[in-house]
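Selected chains only, in their assembly positions.
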Amino acid sequence: MSGPTKPRLMQGNEACAEGALAAGVRFFAGYPITPSTEIAEILAERLPLLGGKFIQMEDEIASMAAVIGASLAGVKAITATSGPGFSLKQENIGFAAMAEVPCVVVNVQRTGPSTGVPTAAGQGDVLQARWGTHGDHPVIALCPSCVRETFELTVTAVNLSEKYRVPVILLMDEVIAHMREKVELPSPGEIKVIDRKKPRTPPEKFVPYQPDADGVPPMANFGEGYRYHVTGLIHDKMGFPTNKGPEIAGLVTRLTGKIEQNAADIIRWEGLYLEDAEVVVVAYGCVARSAREAVKKLRREGLNVGLFRPVTLWPFPAAEIAKRASRARGLVVAELNLGQLKLEVERASQGKTGVHFVGRIDGELLTPREIIAQVKGVL
Amino acid sequence: MPKDPANIGKPEVAIKDSWCKGCGICVALCPKKVLVMNAQGKAVVACPEKCVGCKMCAEHCPDYAITVEVE
Amino acid sequence: MLADIEEFYRLDRLPHIWCPGCGNGIVLACLVKAIKELKYDQDKTVVVSGIGCSSRASAYLDFNTLHTTHGRALAFATGIKLAKPELNIFVITGDGDSSAIGGNHLIHAARRNIDLNVVIFNNNIYGMTGGQYSPLTPKVQKATTAPYGTIERPFDLAKLVEAAGATYVARSTAYHTRLTTELIINGAKNKGFSVTEVISQCPVSYGRRNRFNTPAAMLEWQREMAVPVIKARSMAPEELEGKIITGELYRGHAPEYVSEYTKLTQRLKEEAEGV
Amino acid sequence: MSNPRCEIRLSGSGGQGIILAGIILAEAAVLDGRNVVQTQSYGPEARGGASKAEVIISAGEIDYPKVAEPDVLLAMTQEAYNRYGDSLRKGYPLIIDSTLVQEVGQVTGPVYAIPITTLAREKLGKEMSANMVALGALVGLTQAVTWEHLLKAALSRVPKDTADLNQKALELGREAAQARLKQQGINGLACGKESLGLVSP
């Protein structure tokens, strides 16, 4: 079957769950937390019907651990949480990065630090998604801005995690997670599913952490005849702990290097009216919707305004931003925080143009009107 | 408000309407059927005279909406 | 009903946020009555809670109140108690808060036998997040994350905290308000770690899904299922299946943590002076 | 019109099934072939206090997904009215459950006071069906979605053994609405400035 499926009303969290299933995920471990809970609830219903496994663990740390365990056993695995749980998962996210275990962590962002406002929208975990765990580590973070894209990016997240053996963060927000929208999902035939590379050598010759040219080592699943060691310690190519300087440096460099090296394959972004834009609005997630409406309105008023929407927040499309910065009269970053991605935009634009900011941190979505006002201030 | 002399010595049940969330617990637990739910879905004292002052209602009102005064 | 205890409430915060028929308000009043009867100085009393519907309770009480992170109330409380031993500390926590994410802090506080008084509002569900099963949801019962009935075995929480070292373990229900109050009082009087589990009702996230039509039906179920511990002792395990054993379930004797610490510093002081 | 768009807010209290009503409405709009976005308020708010569901129905793309000034407001409790009454677009219709909303302030548009809860209790024996009565009334008044698809959407979202009850509830609401419209001598209301305009006053 091909061609999109019948249009239906679907919630963001539901699209995430469906996307995971479509990508081949057959394991979920989690701990409930608003506004991500529906993902768990839907998978609790769906997975047992598909021969998959759902488990509610005792906390988020255990959930992250179980997901890594399942992935090592060869089953694609996902977990979903929100800020407080995301903070708790950080140690084990670092483990997944270190041991190169594919997995996806959905973080449906809510408002504020700490318990904050559990049911209100926010985008305050953008930099935590990059730097939340200790030590230099790789990460990929994707940020959907509509329900259909949530489905697609969940598939992408699983695919990238398998391809690059890296934990991938799907950074959602309360607005997208809870809203229902008409969507037409791609049919199963249209969905490209990527599986981890399997070893091409017999077990005796298997060097578990010997990367291919793409920086990524093939991966053997537990129980399939390749007996090897997995550890969160810095390890040599055989997977065993080392404290030899060159091996340490080699591993840490490769872990982040495999993402940098493949940035062109990983980085995703979307532009609207960028060609002649004098002011470029940079927005992602739910805010990109307000921004799109704002930009369309401004265009209707005859103003040369465009929208740049990073879809991968990490790796950040810095080169693309630099390009816009060289051409535009100003960049306006719009986010539901105090200016987090703005810092990255400032860095990327290197003073070549003014970087302006419009944010909201009261739990509500920025309105098109607020963005328009800020853009007009710059024009 | 001075008490009706007929009621002196009788337990007095009062329900703070604005705090009542209409859960129906008091109505169900009252052994004397003193209370009923009204059309707005709130508990009201229907037969105050039947009240024996057992406080089952007040003790179990999750919203602290009921006072039973027993002299 | 509030009249006799309203001095302990922050009245301007009422009505509370709990759903119609929720047991939290009932159990909370029992706790407040216990504190009143204990005659604790309001200024020297601290109420610590975790996260959950039940844990919202602390905001309604006029003590030093602390609403912490999910599952961690006991660890915060441990810090407070050790830092200022003269404070009387009550910890309000839900079944999820105490036994899921907070399970480790529960058993370690019990192990230390630190003088904290825990009241577990056990509604057998994660209420706040809308009805996922908890480690205390009875097997086969339904929850949003157990649409086919939960396959996990619940903890016997009383047995667990006893094994971990608590020196006072009791159980009651929201229906048995007077018993609840008494048990909390006795727990507070125990110098050591005291746990009172109170079976409460969540009509919205648990009751509806599990064939309880009204909040009152849940209270009545509590009444019917309750078996006082004295009676339970002469009953066969099969008879007790699914029952709620109420009353003082365990009392142990062990040194209390903060006292032990005080003894240590005393000893060191004497040694130093002795030299 | 290029972007006929209708924004609807349903409000009430946590236990009333407001969000389900919003979802059914949105689903019906999907069946109608419209674009639709449905949002709601969640969490502790949805416990005791006021709760809301919002639906935007549009022929064009829906970017900004929130409703600021609804084209029609349903208020199922006094508290909900107090909280959201002011947000209604000037001159646009307000629907209240007159069983529970006793005081309505200064309004600029038509008010449809229907004793929704009472109807549900008395005619159906199920207060819990008030949300469906309300939804029937809302669609009866605004014709924001086709009746056929409303029924279909509703029946796909409720337990099978309550299908009849729910259909009855919807119809009860629609009848009450139509009676009001008849009093006014119109067929339906425009929904939104750039209206989906299935009927006109």
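Labels A, B, C and D are assigned to the chains in the order they are written; within every chain, residues are numbered from 1.
Rule of thumb we're sticking to: a contact is a pair of C-beta atoms (placed from the backbone, for glycine too) under 8 Å apart; a residue touches a chain by one contact, two chains touch by 3 or more.
For clarity, every value in this text was computed on a predicted model and none was experimentally measured.
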| item | value |
| --- | --- |
| Number of copies per protein chain type, counted over the whole file | A x2, B x2, C x2, D x2 |
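Everything that follows uses one rule, which is that only the chains that are shown with their structure count from here on.
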| item | value |
| --- | --- |
| Approximate Å spacing (C-alpha centroids) for the pair chain B, chain D | 36 |
| Junction residues of chain C - those touching two or more other chains | 15-16, 18-20, 128 |
| Residue numbers of chain A (touch at least two other chains) | 34 |
| Chain contact topology (line, ring, star, complete or other) | other |
| Footprint of chain D on chain C - complex, ascending | 15-20, 53, 56, 128, 204 |
| Chain A to chain D touching residues, read off their complex | 7-9, 34-35, 118-119, 174-175, 178-182, 286, 289-290, 292-293, 296, 364-365, 367-368 |
| Of all residues in chain B, those that touch chain D in their complex | 21, 39-41 |
